[in-house]
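In this view, the complex is presented without one of its protein chains, the others remaining in place.
When the chains are written out, they are named A, B, C, D, E, F and G in that same order, and each has its own residue count from 1.
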Amino acid sequence: ARTGIPEAILAEGKDPAAVADIFANYLERDEQLIATRVTDAIVDALGELMPELHYFPDARIVATQMPEPAESRHTVMVISAGALDRRVAEETAVTCQLLRNPVDRVFDVGVAGLTRFATELDRFDKAGIIIVCAGMDGALPSVVGGLAVQPVIAVPTSVGYGASFGGVAPLLTMLNSCSPGTAVMNIDNGFGAAVLATKMNQLACRTA
Amino acid sequence: ARTGIPEAILAEGKDPAAVADIFANYLERDEQLIATRVTDAIVDALGELMPELHYFPDARIVATQMPEPAESRHTVMVISAGALDRRVAEETAVTCQLLRNPVDRVFDVGVAGLTRFATELDRFDKAGIIIVCAGMDGALPSVVGGLAVQPVIAVPTSVGYGASFGGVAPLLTMLNSCSPGTAVMNIDNGFGAAVLATKMNQLACRTA
Amino acid sequence: ARTGIPEAILAEGKDPAAVADIFANYLERDEQLIATRVTDAIVDALGELMPELHYFPDARIVATQMPEPAESRHTVMVISAGALDRRVAEETAVTCQLLRNPVDRVFDVGVAGLTRFATELDRFDKAGIIIVCAGMDGALPSVVGGLAVQPVIAVPTSVGYGASFGGVAPLLTMLNSCSPGTAVMNIDNGFGAAVLATKMNQLACRTA
Amino acid sequence: ARTGIPEAILAEGKDPAAVADIFANYLERDEQLIATRVTDAIVDALGELMPELHYFPDARIVATQMPEPAESRHTVMVISAGALDRRVAEETAVTCQLLRNPVDRVFDVGVAGLTRFATELDRFDKAGIIIVCAGMDGALPSVVGGLAVQPVIAVPTSVGYGASFGGVAPLLTMLNSCSPGTAVMNIDNGFGAAVLATKMNQLACRTA
Amino acid sequence: ARTGIPEAILAEGKDPAAVADIFANYLERDEQLIATRVTDAIVDALGELMPELHYFPDARIVATQMPEPAESRHTVMVISAGALDRRVAEETAVTCQLLRNPVDRVFDVGVAGLTRFATELDRFDKAGIIIVCAGMDGALPSVVGGLAVQPVIAVPTSVGYGASFGGVAPLLTMLNSCSPGTAVMNIDNGFGAAVLATKMNQLACRTA
Amino acid sequence: ARTGIPEAILAEGKDPAAVADIFANYLERDEQLIATRVTDAIVDALGELMPELHYFPDARIVATQMPEPAESRHTVMVISAGALDRRVAEETAVTCQLLRNPVDRVFDVGVAGLTRFATELDRFDKAGIIIVCAGMDGALPSVVGGLAVQPVIAVPTSVGYGASFGGVAPLLTMLNSCSPGTAVMNIDNGFGAAVLATKMNQLACRTA
Amino acid sequence: ARTGIPEAILAEGKDPAAVADIFANYLERDEQLIATRVTDAIVDALGELMPELHYFPDARIVATQMPEPAESRHTVMVISAGALDRRVAEETAVTCQLLRNPVDRVFDVGVAGLTRFATELDRFDKAGIIIVCAGMDGALPSVVGGLAVQPVIAVPTSVGYGASFGGVAPLLTMLNSCSPGTAVMNIDNGFGAAVLATKMNQLACRTA
Partner (left out) sequence: ARTGIPEAILAEGKDPAAVADIFANYLERDEQLIATRVTDAIVDALGELMPELHYFPDARIVATQMPEPAESRHTVMVISAGALDRRVAEETAVTCQLLRNPVDRVFDVGVAGLTRFATELDRFDKAGIIIVCAGMDGALPSVVGGLAVQPVIAVPTSVGYGASFGGVAPLLTMLNSCSPGTAVMNIDNGFGAAVLATKMNQLACRTA
């Protein structure tokens, strides 16, 4: 597409046979196609194509190609807060890789345990772009953003209960982050965060 | 009252003359009366009683008595996040003092500048109870609570704009805090936080 | 942890095998581990460890250790309003016990039947801390708080239908309680209430 | 009108001169006209008609006639919770009188001070219909309704701040009241409560 | 109870065996017990008591006794708007009967077909109290209330989709009804409407 | 413009001098320009152009031209519910006229007084398109739509208080209208309703 | 009916046997009956009538008659944005046909791919009325409306996740469309959009 991002489909809710048809088509043309939020029924329907496809069960992603990172791209660090935020963090990390970015995963770094966070500061400085996935209070991007020279992308997750309202609580936290310049995504939208990081990385490879 | 907390009135919206009458009454009986959210009109109406009253303009509080801290009470540390959160923090701190607690103020400790926070850890360990007032993302109580052995009381403030929705954003953050056991108050309710801290301190002075 | 509260996990949504691994680990180290909101699948996965574990089906809690109450702790009274609020009240009460507090349960004390409440006033005065779990109108903590010298912790429950909005109605009632100083928790967060009560009790055992 | 309730206008927002014209018209026809929420500008515009009109400043009501209570009507008890709820309670009480009901006012009976409430139980039993006006937590109608054989009408008020959301908190409390059969009105709608009480009283005077 | 209304339980969510125990108890004492929102599992558990119990499947209600209407009670007319509102209307009508009121059902009278409504005006005038159950736009109580000398009780239902938000749309319509004095209930709360109507009818039988 | 609707500006919030400049420009080019929601400051700034401009104070509209109705257009009937809905109804009616539609105003036809409505049925049948402006419960479009062969456009107004939430209550009522096919506009958007009616009328003048 | 639209029922939630009875009745009378949102259970219950009925599985609609387009009606163009919006678009298109309008389907024209849209402009100009079904951001009607001389009807769909809140996001987008005169329907209400388009088309066939 004009936007430079390969075709991607949100598979959930779609007819498994129709999804399989699109994949057959892209395989034949030898082009990248990414499907996020694949259900078991869809994975079953893709069964025969599977040997040729790349399937990432934790991320719930299927793709036609698994490319190498592009040259001179900055590392995208993907941070998750709680154990249950890993699903969104995996969707983010795998999409980053499929869009040809080097990725560094730092999972389970809760606000409530900042000591571990402190010990990772070095690794943190090596990243070019930081994506933080967090549910419940959504406070982690504020803490990261207060220390980061890098662009920070915040992904609220639907992890939580009661007054988290399916991700509204961390979404509002992130929109009101006292770390200015935090880029906010829709709830559970790890895919979008990866696209934005990729566009930042592509910009870094263009001459102004 | 049966609850052991002196009478308090929320002055805003009340008739200044009526408020002055109540104060005259309590002065005469030599009892503690606290008025929060006093407006200029009310302060004017209290003018003649003023030499005998205690007026705290930053906290918008007037009281008949300014007592010494009660014996063997723990220090209540009152922390505020942003510059504009000071108003609520002052309401909190002054009420704590009027209810006979020793108070330690630590203002302007934003999540976005945790380095300063780190340098205060010592002072922090000396407190018995911690109250955190924060608007915008309301993330500070999660950070404090992740490090604190003390009970933490969180007061969301209406500081912010747009999607902070008059304090709803920090309120939800605090209710969903990943630091378990955070006590949450109504938006801007510094008074309530001070009452709760006082009840905790009174408990500490009773024999189980 | 630095906060003095033993490790606890919210089990719901987690992989049963992974939860079982963590439990095996804590059993081996002979340390306290608490899992709340355990599902049937998780209880099944914990089956072989079960003889060594403590399982509280009404509270949906599993723990590695069942300790005695710590010395000189105040009794935590756990009050529930309606019959369906018992689940949250049991999560609260069992967590209080696991965190070493003496507990007194007073269940089914609805606002609509205050006569029963009146007859319990004596028992009520013996408590050091009061936790009230209520859904629907969430009015009970206001009534209790109006009579209590003790700190009151209010837990809104998702019990109700229609305009209770999954617990929002009692949550707002409690945040706006006309009994000042009520500590409010997230909807159905009995665990958090128990942690806060424990921190209050620990404070009572420290010297100011 | 077909409904048996005299004409009433909500004056706020209307042109003072236009309101004055309607009043002149009703005075001439010697019929009852009630205007609620009259502003100072409207009271000024009604100035010349004033000697003939009945003006209730606390209730913000003007009427052409002040009738005697109708025969064999039950007393309507109007209860208010906090000091600031009096405005709505006065709108309620005055409208009840203008619609020919005997009225008993019991103001400032907060949930937080139920002892006073207990001492009024006798007077309470003499009422035929009970209207409760309450802001903040809106818990009072639940308490009253748990004890009352009479129909209870609940009027949430916009008194409060923060998470009271202009009266939403007490409105939800009342809709979810655990005292079944509570009739709920719009926020600050004392007028509507009085109309409903009047229709109940009229029913009591009809033969089934 | 002090309120004169027989004991009633909301059965949904409760343990079937526990519900059966309570019923056995009330049958033995020969007292009225009403269970609303009974599920199939509960009906099964009540199976052995069933010959003695009264079961109303459309209303999802079980009761120990089916009394005659009390003397000199006014007829309660129960109106429903759309076909799917019948469930709530039946809960309302059956509860009215169990609480000893004569009942007249007028179902499927939509605002969109007022002609039918016009032909029922006579029957309508014979009623003493009117209850209107409506989902979607919830407009019917406004139309009925504009014509009715009787007290009108409005029950919003969760019937609808999209922006009806599970009954919020008709709830707001009813709270803002331009027919003053409309008594509003919680969403789907037919039981509460019947209790209120009963209290009105009992009042009509007392001497002022 | 491509859409066939003359240029229109929403004047509120704009710099009066800038608005005057645009008007001078359109006058010079002898083209239609419509400004809605003009404030007093803007009317003052337009003062010198005023003799040439058309000013409709009740509608808060200024225009460069006041055209005759176009040939073979259907009459647009503009109905308003309450007295305070007239402002929006006037914005609607005047815009309809400026966009060259014949207009019939039927104001103050509340749901609560349908008898008057019944007497206007004849006039009603002569209209080609019906626009209904209503606040509070917003029930009138459902009633009109249940009787109308014509397209019905519903405009919720911000008239009301409390749980009308600035027009949200009538907006939801209209979106959930049980009269299918009701076209809904934004709150207070009389201008949009007039544009839609004009497009319908223009369609009627084209050959299919 | 007086409104000129044939009887239609929303089948979802209704008893399959009851729905079958109504269909038998309409078949016998040889009249049009439309059922939307038919479930599998209802389709099964209609099995025996099926040879005579018209069933549109993608639209989830069953009807007794499939009429020809009425004479001199304008074509209704039904546009859908994303792949998942097709369900609502099919309900819209089939209802349009059943109500005797010529229909042109233009599906999968996302805002994010406006180039395809541009190539359809010719076809677009031939339509008399445009209906746009869109979920997620709901931006397509604004784009279409900015180019269209025709009336535009916007149907928000519940397609999306997270902060789309079941269709609230596109609903608000459409209500605030900067293309004035956009007619907005309830979420997923393709049926209503078709009724409105039909009324517009009928108007075009009447003489003013």
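Convention: a residue touches a chain if its C-beta (ideal position, glycine included) is under 8 Å from a C-beta of that chain, and two chains touch if they have at least 3 such contacts.
Every value quoted in this text rests on a predicted model; they were computed, and no experiment measured them.
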Open item on the list: One chain is left out of this view; which of G:24, G:41, G:70 or G:172 touches it in the full complex?
Closed with: G:172
Open item on the list: Just checking the interface: what residues of chain A touch the absent partner chain?
Closed with: 2-5, 8, 72-75, 128-129, 145-153, 171, 175-176, 179-186, 191-196, 198-200, 202-204, 206-208
Task: Interface with the undisplayed chain - residues on chain F - done: 1-2, 9, 13-14, 156, 158, 166-168, 171, 186-189
Task: Residues of chain G in contact with the chain not shown - done: 81-82, 110-114, 136-139, 142-143, 145-147, 160, 162-165, 168-170, 172-179
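By our rule, only the chains that are shown with their structure count from here on.
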- [ ] Would you mind pulling out the distance in Å between where the CA atoms of chain B average out and where those of chain C do?
- [x] 26
- [ ] Measure off the straight-line distance from the CA centroid of chain A to the CA centroid of chain B, and report it in whole Å.
- [x] 41
Task: Chain centre separation (chain B, chain F; CA means) in Å - done: 51
TODO: Name the residues of chain F that each touch 2 or more other chains.
DONE: 113, 145-147, 162-164, 175-176, 179
- [ ] Provide the full list of chain pairs in touch.
- [x] A-B, A-C, A-G, B-C, B-D, C-D, C-E, D-E, D-F, E-F, E-G, F-G
